[in-house]
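All protein chains but one are shown at their positions in the complex.
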Amino acid sequence: MDDFYRDFILDHYRNPRNFGHLDHPEASAEDLNPLCGDTIRMEFEVDGGVVRDVRFSGKGCAISQASASMLTETIKGMRLEEIAKLSKDVVLENVGIGISPTRLKCATLGLRVAKSAAIGEIAGWPDEE
Amino acid sequence: MDDFYRDFILDHYRNPRNFGHLDHPEASAEDLNPLCGDTIRMEFEVDGGVVRDVRFSGKGCAISQASASMLTETIKGMRLEEIAKLSKDVVLENVGIGISPTRLKCATLGLRVAKSAAIGEIAGWPDEE
Amino acid sequence: MIAVRTPEAIAADFPILGKPTSRGKRLVYLDSAATSQKPQAVIDTLVTYYSEYNANIHRGVYEIAERATETFEAARVTLARFINADHREVIWTRNATEAINLVGYSWGLQNVKPGDVILTSQLEHHSNLVPWQLLAEKTGATLRFIPADDRGVLQLDQLDRLLDGAKLLAISHVSNTLGTITPLDRIVPAARRAGATILVDGAQGIPHLPVDVKALDVDFYAFSGHKMLGPTGIGALYGKRALLEAMPPFLAGGDMIRKVEYEHTTFNELPWKFEAGTSNIADAIGLATAVDYLTALGMDWVRAHERELLAYALERLAPLESRGLAIYGPKDPALVSGVLSFNFADVHAHDLASILDTDGICVRAGHHCTMPLMEKMGWPATARASFYIYNSKADIDALAEGIEKAARVFKI
Partner (left out) sequence: MIAVRTPEAIAADFPILGKPTSRGKRLVYLDSAATSQKPQAVIDTLVTYYSEYNANIHRGVYEIAERATETFEAARVTLARFINADHREVIWTRNATEAINLVGYSWGLQNVKPGDVILTSQLEHHSNLVPWQLLAEKTGATLRFIPADDRGVLQLDQLDRLLDGAKLLAISHVSNTLGTITPLDRIVPAARRAGATILVDGAQGIPHLPVDVKALDVDFYAFSGHKMLGPTGIGALYGKRALLEAMPPFLAGGDMIRKVEYEHTTFNELPWKFEAGTSNIADAIGLATAVDYLTALGMDWVRAHERELLAYALERLAPLESRGLAIYGPKDPALVSGVLSFNFADVHAHDLASILDTDGICVRAGHHCTMPLMEKMGWPATARASFYIYNSKADIDALAEGIEKAARVFKI
């Protein structure tokens, strides 16, 4: 795992992209990894079914935070339906290296949250559980 | 254990001595072996602190019934205090052979009941729990 | 599946069966309904766990902790597949008893109301009776019993009436005292129609019969690992997902939580919501090895083998009936799993068991944790021989000879 922490991962960890909050998010979701307590929140500005802007917030390890940060870049401009269908491959491609099963839960936390924000918005659910 | 079942044991099992009930027992007690469900009841006719007559009843294996039957012969004429102090050696002497730990519980059931009848009478407890 | 193995070859997988008794006798183990023996593969699984990857699960990020977590959760999947359930529907418990109590405390206290009926049967093991007595006492519900006839066959003619008002049907899959197989195919649909929740005590079912919880259409199925080749200390509760989701937690503590604050806690998702504290990791993994062993044999083969043994036993022991052997139960191998309950003349079951023991033959004697049934039947105790995959006709021959010996000892 020590080879996981390459420069671009540490950069995303220390300088997360799209970090913070939107003033009036159309969609949002939040979740925690009960095994470690890491949390991530995602907020979307949606227009015509397309995510125009995105912010994430939360706390956790370099894997969860860097993965979430990279994910925000991936999904900006995507349609909600596309986001809802993303598989964990998108995370693995972003981090570019194999991860052990426990840490995979960290890496995919942001994805899980983004997907539930997208699905929630599609289904017209209230944007918070 | 097959050498346990000698003639006199089978005789006590099939023809238990002092089996039945007394009309007006001064002391009595009853117990069950929760591991197998065997039960024994002992009734004493007491006069001047001495057990003048005794009856036992119950159901169970040859070991418990024969041991109880032999015990009634041993204790008839004994003082309550003596009975209260009896150790399991009295049973082992009666049956005259070693017994495995589980079956020892069968062999000593009658003794336990006799002792609690004696102790109960000494203490002036109600003769039934 | 590969039902080409002989019981003798299977027995060779069980180290205990190769070890003579202190009197130098071959061990003839006929008490599998109490607990089964364990194949070397199960023992090896425990040794490997403790020697190679023992670690606490779910939260460790280091190598052995990851291996322990994965193997433990894979064991759950193995067990779930074995009964055709989803792995989230399989809760690890210590044994069948704890599984039944879990339902009593969690589902029962939430759902059973004064005046409700809990229907069970006259054949039940204490573990599927006393929890319901306590629940009835706490909730003001009433216990009712499906009656059994003299041979231990459940009488179903009044079933619909008995089910009237029943919130719960709690019944064993197979009676441990008589081996009678409960006709779930008749009882479950009637219970469904009556709107009852259905719990099956599978302690004697899953070791001996193919079990498909979906096909059986039960809500809960409780069982123990130690009776199905697994280690002691591990069992499971199967529960339908929707029911488990709606139930409050039972034991509280580490692992079953999602988020804890000083004043308030939210609980974890299934199945962990019902697993508080450090699980019995090694034994859960060991049980999966036991399931693999049974799967390799095929449960149809297991059932067929026991049926054949029982038929042989009934035939082999028949001549002793004229000398005082009383065999209980329906005496029909189609209705009974590998269990034979009996008494011999005026030899008390304990004495019989002790005499058999001198020749290395292990049978159980007593009330088999079914005191009310014994009382009803008027049996102070019975001797019980129970069969499993490693038993052969030679074991039954040994039993028959042992009874002959008891006749000599008792001069019958």
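Labels A, B and C are assigned to the chains in the order they are written; within every chain, residues are numbered from 1.
Simple rule for what comes next: a contact is a pair of C-beta atoms (placed from the backbone, for glycine too) under 8 Å apart; a residue touches a chain by one contact, two chains touch by 3 or more.
No experiment lies behind these values; they were computed from the predicted model shown.
*Asks:* Of the listed residues C:T71, C:S127, C:Q204 or C:S337, which contacts the missing chain in the full complex?
*Replies:* Of these options, the touching residue for the absent chain is C:S127.
*Asks:* Tell me which residue among C:A141, C:L216, C:L340 or C:A365 touches the hidden chain in the full complex.
*Replies:* If we include the chain that is not displayed, C:A365 is the one touching it.
*Asks:* What chain A residues would touch the chain not displayed?
*Replies:* 1-2, 4-5, 10, 14, 35-38, 59-63, 100, 103, 106
*Asks:* Considering the whole complex rather than only what is displayed, give the residues of chain C touching the chain that is not shown.
*Replies:* Residues 15-16, 19, 21-22, 27, 31, 34-35, 37-38, 42-43, 46-47, 50-56, 59-65, 94-98, 100-101, 104-105, 122, 125-131, 133-134, 143, 145, 224, 226, 231-234, 249, 251-257, 259-265, 276-283, 350, 353-354, 356-357, 360-366, 369, 371-372, 375 of chain C touch the chain absent from view.
*Asks:* Take the complete complex as the reference. Which residues in chain B touch the chain that isn't displayed?
*Replies:* So the residues of chain B touching the missing chain come out as 32, 34-36, 100-103.
The criterion applied here is as follows: only the chains that are shown with their structure count from here on.
*Asks:* From the centre of chain C, which chain's CA centre is farthest?
*Replies:* A
*Asks:* Centroid from C-alpha atoms only, then distance chain B to chain C, rounded to Å. What do you get?
*Replies:* Computed from C-alpha means, the inter-chain centre distance equals 37 Å.
*Asks:* Cα centroid separation between chain A and chain B, in whole Å?
*Replies:* Each chain reduced to its C-alpha mean, chain A and chain B end up 78 Å apart.
*Asks:* Where the centres are mean C-alpha positions, what is the separation of chain A from chain C, in Å?
*Replies:* About 46 Å, centre to centre.
*Asks:* Which residue numbers or ranges of chain C touch two or more of the other chains?
*Replies:* Within chain C, no residue touches at least two other chains.
*Asks:* On chain A, where are the residues touching two or more other chains?
*Replies:* None at all.
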